[in-house]
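Here the complex is missing a single protein chain, while all its other protein chains stay put.
Per-chain numbering from 1; labels A and B assigned in written order.
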Amino acid sequence: MAKTSAVLRKVGMGGITGNRYAFYISCAILAVLLVVPSLHNGYLENLFRGVLMFATLSLGWNIIGGYTGYVSFGNVVFFGVGATVSSVLWQHYQQQNIVLAIVLAAIVAALMALILGFPILRLKGHYFGIATLGIALATQEIISNIDWLGGGSGFTIRQAGFFSEYYYAMWAICVISLVATWFIARSKFGYALVAIRENEEAAAILGVDATKYKVIAWMISAMMAAAAGSVFAFANGFIDPPTSFAVDNNVFPIVMAILGGVGTVAGPLVGAFVLTAINETLWSKFPQIHTLFFGAVIVLVVLFLPRGILWLLAVRGGFRGFINSLKAYRV
Amino acid sequence: MSFLRIENVGMRFGGLQALDDVSFEVAKGSVLGLIGPNGSGKTTMMNVISGVYKPSAGRVQFAGKTIADVRTHDVCKLGIARTFQIVKPFASLTVRENVAVGAMYGREGSKRSTQQSFERSQELLEIVGLARVGDKAASDLTIPDRKRLEVAKALALDPDVLLLDEVMAGLNATEVDEAIDLIRTVNARGVTLIIVEHLMKAIMSVSTSVVVLAEGKKIAEGLPHEVVASPEVIKAYLGTRFAERQMQLDEIKREVQLAREVEPGAHA
Partner (left out) sequence: MNLFFQILVNGILVGGIFAVVALGFSLVWGIMNIINLAHGSFLMLGAYIAYVLFANYHLDPFLSLPIAFVVMFLFGYLIQRYIINFVVRAPILTTFLLTFGLSLLLINAALLVFHGDIKGITTSYSGANFSLGPVTVPWSKLWTLVAALVITALMQLFLTGTKTGRAIRATSMDIGAAQLSGVRVAHLYAIVFGLGSGLAGAAGVLVSLSYSLQPSMGDPFLIKAFVVCVLGGLGSVQGALVGGILYGILEAFGSQYVGTGLQDAVALVVLLIVLIVRPTGIMGKATA
């Protein structure tokens, strides 16, 4: 019994630096995913491109929400902005270069996070969450009202012939995001973020310039989300505000990060896979009420897996330890 | 150019005058004990010196700079570090990681890589006696170990001045002795210390000078055994009647002493 838990701890959290095994396994899984386009199965390609997209969004959220502890409830704004950048590039400049779109989207999002970050990141806890939600909603409305950006009806985007190009692009972004998270988790910067999360005041006393690092973290998460959005726009062929700012794109990444393990390197990826699997299963078995079940899934995950799968693997004391940890939250 | 100077510092919170025109100097390499009854303003003074509060009046001068002008995260870069009475660990990080954060972002932090910061952290853990729990989560520590962690984190900043805020509260006799040894070790490495403590034994055995606060004002300053015997200090701690009785007692003792000196030699 003791041996099993010792083994399990190996694939668990590994502290802030991220568990080596979890990371290598994630890389392996991503390598395998490269194979998907050659299967010539449109459904699978869409499915796994979706997984990669959500994994990227979740990894991005994890940086500001998981590591830094600033729970953003509006990171979808960067995804939406990224998607809008792509649609504008095509509509007004006839540009289809995916790399250009990604880079431009990332720059715009980073600037947004930089400018908004200073005032917004001063807010704590609930207030920060609400403020980010507000920003997302306001931005959606503003874009809906500016015709040059697509207005309420959005733009269609003519897709390039090589459809799988978008799959590979999304894959590349996901890999970059995962590797970036890995390096952040082992760097001084990563420790600054976690210190801010654990006790911002103590961190400042120890010399951490909290404002600077929080803003940088948000910029990084913004860039990841925007990159994913810009690729999504091309892959989807059509972008309008309800699509790009969809609630799903806001909430799923968060639930995935929680499901996999908040503040871990591989957690978001694990969560993206598991949640997509659950979603697809529910969709195919209960097409009418799948959103209903999905709400139930979220409730169950939050109640019983508040720290995620990876943490579950690392918990000491077996089942009783697990139950005890849940008790800490109740009144 | 003095090392650390507290100049006419006053601190007001609404209607409460927590500190009132306090001035003293701290000599380099010394151990200054800051004592006084509860509510006398000791922790407030610590907060002002470490830059957590900006004083309503006066200033603290150190290394050619006024502390209040420096941003919170830059204070440690000047060379001042402190511990907190209510400890503030990074709960889910290990002990080693906790100290490493200080090593990464303290005064010498920019010169260190992650690896080097961890090495420095391990050194400090050994100095304070936490090496055996280096891999434990900070939230799993005993009280004395949490205090040690606070000190280690502060030391990780490579400070010239270390402020210890009641590190010995809640420790038993053996642990107090260990803490006193630690303070001596740290001082021997060239760190100037300012200690707030209620434990007289600790203050007496470790301080090179003492400042006494009462109701926000400085009422005494000097060598430990002088200060502790002064009537003002006794009055502040134990009340006027006790002080007067003590003075009367001292008078009587002196007269008895004189009488005894005279007697053996027989008549005047």
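Here, a residue touches a chain if its C-beta (ideal position, glycine included) is under 8 Å from a C-beta of that chain, and two chains touch if they have at least 3 such contacts.
In this text, all values refer to a predicted model and were calculated from it rather than measured experimentally.
J.: If I'm reading the header right, one chain is hidden. Which shown chains does it touch across the whole complex?
T.: Contacts of the omitted chain with visible chains: A.
J.: Just one of A:Gly18, A:Gly50, A:Gly65 or A:Gly260 touches the chain that is missing; which is it?
T.: Touching the chain that is not displayed is residue A:Gly65.
J.: Which candidate, A:Tyr24, A:Tyr127 or A:Trp283, sits in contact with the chain we can't see?
T.: A:Tyr127
J.: Among A:Leu111, A:Ile142 or A:Ala277, which one is in touch with the chain left out?
T.: Answer from the full complex: A:Ile142 touches the omitted chain.
J.: Name, in rising order, the residues on chain A that touch the hidden chain in the full complex.
T.: Interface residues of chain A facing the absent chain: 65, 71, 73, 119-120, 122-127, 129-131, 133-135, 137-138, 141-142, 144-145, 152, 251, 254-255, 258, 262, 288-289, 291-292, 294-299, 301-303, 306, 326, 328-331.
Definition applied: only the chains that are shown with their structure count from here on.
J.: Would you tell me which residues of chain B are touching chain A in their complex?
T.: Where chain B meets chain A, its residues are 50, 52, 71-77, 81-82, 84, 88-94, 97, 100-102, 104-107, 109, 113-114, 117, 153, 156-157.
J.: Under the stated contact criterion, what part of chain A meets chain B in this complex?
T.: Result: residues 15-16, 186-188, 191-192, 194-195, 198-199, 201-210 of chain A touch chain B.
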